[in-house]
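Dropping a structure here in structure tokens format, bear with me for questions.
Here the complex is missing one protein chain, while the rest keep their positions.
As written, the chain order gives the labels A, B and C, with residue 1 at the start of each chain.
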């Protein structure tokens, strides 16, 4: 592999809905990926945290909701990483509430005035576990949301384990660590996240979002005015039509 | 169970992407549900067909696309059934193309001038197979679309089998017929589809959609005019803004 | 419409991620549906609450997570209603975190020993708002999850408003109350939820889940044993294969 002198920072967020110290299947699978990444690229600095260990408030508008909101602590780490992996369980076939809450909070990162969103030039991956079904939906939504926030998605950087239809053991008790598919995907994810991160160090995106944002904001103001006038028109014409 | 004198018609559409006579795992699972439903309610008239045996055209606007389109043959059966079950495989985590094509064609059923869409007072269920993951997404989209077309969704009328993460045997070779979860769901689906259908025979929905459609159409015409005027406004103001 | 002597209870949960007293667009749209339902069926007892006004813990296993968990207060109301409507915003194209958290908690309702889940013989609807895109995904996942918990989904009982692509006014400021489509859907939802609830009062589902659950549990125990033995086998054979 390429030049290994560059230090790379990787952040793994475990978005389990379980509070510590309850055992997390998602943590077990994520740890396996981390171990492999450290082998593949020794110059990797890893941070791995469980979101429910922090007092994160619901919110979509602001990077700090106040009232003891600890999201800003996590956000600082997100801004600094080169590799960002969101790990989470599936519940009822859908991304779990803590994972969704993190995505809602990350939306705040796109509101700043920098030339690029803080997640530009970061590569992203996902780790997903469930005792059955739903991984595609969780992976696709999460990777797409992260691309919206500025991440680059290398090929094959999703690791998921699910059991067959219905209730049953989760990853740890089901010995998911034996899955040939999961283990191949860990290998692809590890190699491709690291190559992707090195690629972005070498050739970061040159785009400057500021003029684009400025133009959109100006046009949105006009559009909002026009649409509000149209709503008044619409109301009048509906009322006239009734008579 | 209740009064079994009423004849009930059940239509099962196998939306496999395989052409006959290729073996369909979805067919095998659906047949198991059919067998159980016939036991639960002997007065059930069953029709089960494979969509790829017909020359169905892509289309969303019309119930007959011409050029040899055989959708009208299937549509006649859909209009007459009391119980409608769409059966299909998952491909790449998503509802397969043939299943999606059928949903697109069913959209045409809502365009008529009857007091209710033809699928009102019909109950719906789904059967889904995949060698892994994606069943929740397929079931939820399909049942929601069918409710939009007028179907009632009784509780627990989805039967799906998927294997664990990654490649592996499909339903037949994996002996999915042994799954305790699938077999419980077949039982719930069979009982609840039949009760639901009898309930709708006894107390059909009284809603008359005609005045609602008429009002919406009139208002939509006004709205379209207002929105087109707003677009002209918007264009002018954007151009003025550039200067 | 049919016999209006029966009292019907309707519960509306606003799953906005905003804390009181912040204005909720979802609340505004839901209130419009409630107003119409009270007109259509005066004998309707309505309760409407905002989930973030309660201290609800994350959790999927238990109906009471302790530590001041106020989910049990809401759960009591859920168990008693005839009509259950979940209302929520879209965030990043997906069901918001509070809506997802409620679904995770409702999963606990299926774990009891009663002959039917508490949501059997309840009809369900959804109200969804977003400033753009994502309503189909939220409605389909939520209605499917509720059908899994025992709800019946009548036809056309989803009310959603979204604006066009991109940022822009939300429901209130955009005068979403003028939407011909939303208003038609409110009418369909109101009429069909009420008819559905009356139908279920008249002819409740007769299914007894206890023998099905018992059989599944017994078989699941066997399956778990067999699968764990298979995992040991697999491990041994993989190790042998390496040598």
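Definition applied: a contact is a pair of C-beta atoms (placed from the backbone, for glycine too) under 8 Å apart; a residue touches a chain by one contact, two chains touch by 3 or more.
Please read all numbers here as calculations on a predicted model, not as lab measurements.
> Just one of C:74, C:146 or C:162 touches the chain that is missing; which is it?
Of all options in C:74, C:146 or C:162, contact with the hidden chain holds for C:162.
> Hey, which of A:30, A:129, A:170 or A:191 is the one touching the hidden chain?
Residue touching the absent chain, from the options given: A:191.
> Looking at the whole complex, which of A:9, A:36 or A:148 touches the chain that is not displayed?
A:148
> Please identify, in ascending order, the residues of subunit A that touch the omitted chain?
1-2, 117, 119-120, 136, 139-141, 143-145, 147-158, 178, 180-181, 183-184, 187-188, 191-192, 195-196, 198-200, 202-203, 205-207, 209, 212-213, 215-216, 219-220, 223
> Touching the missing chain, which residues of subunit B?
17-19, 52, 58-60, 91-98, 100-101, 103-104, 107, 141, 144-145, 148, 166-169, 173-175, 178, 220, 223-224, 227-228, 231, 234-235, 238
> Name, in rising order, the residues on subunit C that touch the hidden chain in the full complex.
Its contact residues with the unshown chain are 92-94, 132-137, 140, 160-167, 174, 176, 179-182, 218-219, 222-223, 226-227, 229-230, 233-234, 237-238, 241.
Quick note on the criterion: only the chains that are shown with their structure count from here on.
> Roughly how many whole angstrom separate the Cα centroids of subunit A and subunit C?
25
> Enumerate the residues of subunit A that touch no fewer than two other chains.
92-94, 166-167, 174, 223, 227, 234, 238
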